[in-house]
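Every protein chain except one is present and positioned as in the full complex.
Presenting chain A:
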Amino acid sequence: MTDVLIYIFATLGTLFALLAAIGIIRMPDTYLRISVNTKAATLGVGLLLGAAAVYFYDFSVTTRVQAIVIFILLTAPVGAHLIGRTSYFLGNKLWDGSVIDDLKDRYNKSTHELKSDPEQVEENNSKQDSKTDRNA
């Protein structure tokens, strides 16, 4: 019975890890690649670790596996958000097929502050530009 569970967990986990790898090589855009990395890989690794927990059937191993899974679940979205934000500032282009860019013109270029009203940001940006012109 436990063997069947291990078969199922290991197979599903490997499938998801493989899908994440195919996704990261086939996706057309940096942002889509980040999204693949966080979702598919987290589920795949969680299932593989679950297979180990079922196999050993031991309190200490299960605790360790739970710690790793919870840690990955908590940190994957945080890391993806940080790296996606940096990618936007570095000026990575969105894919040609993307329909909408909600963040367009809403970031102050020098302070990296986000405003809900695009006009405020434009004022700040133009102010900054005139300041730098005077300095030059």
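Keep in mind that, in the parts below, a residue touches a chain if its C-beta (ideal position, glycine included) is under 8 Å from a C-beta of that chain, and two chains touch if they have at least 3 such contacts; residues count from 1.
Please note the rule applied: contacts and distances are computed from a predicted model.
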Chain left out of the displayed complex - its UniProt protein name, from "Energy-coupling factor transporter transmembrane protein EcfT", "Ion-translocating oxidoreductase complex subunit E", "Electron transfer flavoprotein subunit alpha" or "Multisubunit sodium/proton antiporter, MrpF subunit": "Multisubunit sodium/proton antiporter, MrpF subunit"
Residue numbers in chain A that touch the chain omitted from display: 3, 6-7, 10-11, 13-14, 17-18, 20-22, 24-25, 30, 33-34, 37, 41-42, 44-45, 48-49, 51-52, 55-56, 58, 60-61, 64-65, 67-68, 71-72, 75, 78-79, 82-83, 85-87, 89-90, 92, 110, 112
